[in-house]
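Now for chain A:
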Amino acid sequence: QRTVTLAWSGAITGPTSDAGSSYAAGVEDYCRYANSQKMLSVTLNCVVRDDQYNNANTQRNFEEFVGNQNVPVFLGYATGGMLQIKGVVQETKVPTLPASYHIGIIDPPNNNYMFLPVSSYSENIVALLEWVAARERGAKVALIVNPSPFGRDPVVDARKAAARLGLKITDVQEVGGNNLDNTALLKRLEAQGAKYIINQNTAGPVANILKDAKRLGLLGKMQFMGAHYTGGEDLTKLAGDAAKDFVWATSYYMYDEGDRPGIQLVKKIGAQFGRKADTIRSVHYTSGMLAAAIAIEAMKRGGKDITAASVYKGLTSMNGGRAFNPGFTVGPVTFSAKDHVGAENLRLLQADATGNFKAITGPQRSKMFQLVHPLK
Partner candidate 1 sequence: MNLLPQLLIAGVVIGSIYALAALGFVLIYKSSRVINFAHGQIIATGAFIAFALTQRGLNFWLAGLIAMLVTFGLGLLIERVFLRRMVGEPIISVIMVTIGLSSVIEGLIHLTPYGAGNFSFTAPAVLSGEGLSVLGTQLSRTQLAGVLAALALLGGFTYFFNKSTLGITMRAVADDQMAAMSVGTSVERVFALAWAAAALTAAAAGVILGLMSGLTLGGLAGIGLKVFPVVILGGLDSVIGAIVGGMLIGVLENLAAGYLDGLVPGGGTREVFPFIVLIAVLLLRPYGLFGTKEIERV
Partner candidate 2 sequence: MPTPSAQVPLTPPAQVAMGSDLTVNNVEVVYHDIIQVLRGVSLTVRAGRVTSLLGTNGAGKTTTLRAISGLLKPENGKIREGTVTFEGRNLSGLGGTEVVKAGVVQVPEGRRVFKHLSVEENLRAGAILGRGHWPSDLERIYSYFPKLAGLRHKQAGYTSGGEQQMIAIGRALMAHPKVLLLDEPSLGLAPLLVAEIFDNVRQINREEGVGVLVVEQNASIALRHSDYGYVMEGGRIVMEGESAALADNPDVKEFYLGVTEQGGRKSFREVKSYKRRKRWM
Partner candidate 3 sequence: MPQLHVEHVTLTFGGLNALTDVSLVVPEGEIVSIIGPNGAGKTSLLNCISGFYHPTQGRITFGSHDLSRAAPNVVTSYGIARAFQNLELFRGLSVVENLLLARHTHLRYGLLDSLIFYGKASRQEAENRAYVERIIDFMELEPHRHHPVGTLAYGIQKRVEVARALTLAPQLLLLDEPMAGMNVEEKEDMVRFILDIQREQGVTVVLIEHDLGVVMDISDRVYVLDFGQKIAEGTPEEVSADPRVIEAYTGVPGTGSVPAVQGAGA
């Protein structure tokens, strides 16, 4: 074995390409970096392929990578594509790491070879609910989610958790792109007395909601919060100072935290491959790197002969003293045959007046989440 292909399929163009293109860059750069560092005894053939957010393309890429090029691990992307591909992944036994942190991807059936690199959206949201419960007993919470499987995913777990935490979910609303005016939505939530608004969405719709909340003078009255894909640089760029005080749950370190080794590595690799400053700053760039890093580490640990089985072995042995910690996330990446979430630890961060996110909690896991959604 001389070369092994490390392949990613995701949206570089089409919907969500704002996240996808940075993610692709992260995968590709880390892979090339691994080659330059001779991390493995073999040379990696780094392939990122645009599937245009189209599931048929994703499946085709999977067939080509797994069927023809015998890749030992598949790096995927979108919620829909990953849900659709679960059966084949199970059949081919090729470990797969999505960029979507949809909990349904690792729920049974056909979940043995699906691994989320970081905590799921559901866990993000439940952690936010815990934070709310700690601040205010019996608080009223509203959920605003993207009108897609991606957005609807955490609703069930959120309801369960809220019930146990003594919180009241006043409303669940679907809001997608082009929400140029959210007056009605916000006024209604205000009328319901919802004080905490939790978002599961992409940054664009959230930014519009925040701007309208600011205009309507609701920013002080309502606490806006959101899961991984709502926050970060993207939100700052779109919402500006309307993002102030937004609380965000994510497992990743921030670009500003330059003292973290993982972030230093991101900067170094980004510079090495001549990426734009904007790309390097993006949390999706870091996410892409994490996925690639996990895959490469699993190859390394799986033994001399790199196969799907060896990677699976390498992945599922990442626990206890053998946990993997590339430094991109606030906790180590752990997997086992039962545990299919990598870096479960997450932090809540809050945006300051300039829209920069600062941690307001230490790394932690959501205890409630383990109760409402036990491992299956």
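The candidates were selected such that all candidates are chains of the complex that A comes from, given by their letters.
Here, a contact is a pair of C-beta atoms (placed from the backbone, for glycine too) under 8 Å apart; a residue touches a chain by one contact, two chains touch by 3 or more; residues count from 1.
What you see is a predicted model, and the numbers here were worked out from it, not measured in a lab.
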* Structure fact -> Looking at 1, 2 or 3, the one that touches chain A within this complex is 1
* Would you pull the chain A residues touching candidate 1 in the complex into a rising list? => 12-13, 15, 17-18, 20-22, 147, 152, 171-178, 180-181, 183-185, 187-188, 191, 203-204, 207-208, 211, 215-217, 234, 237-240, 276, 278
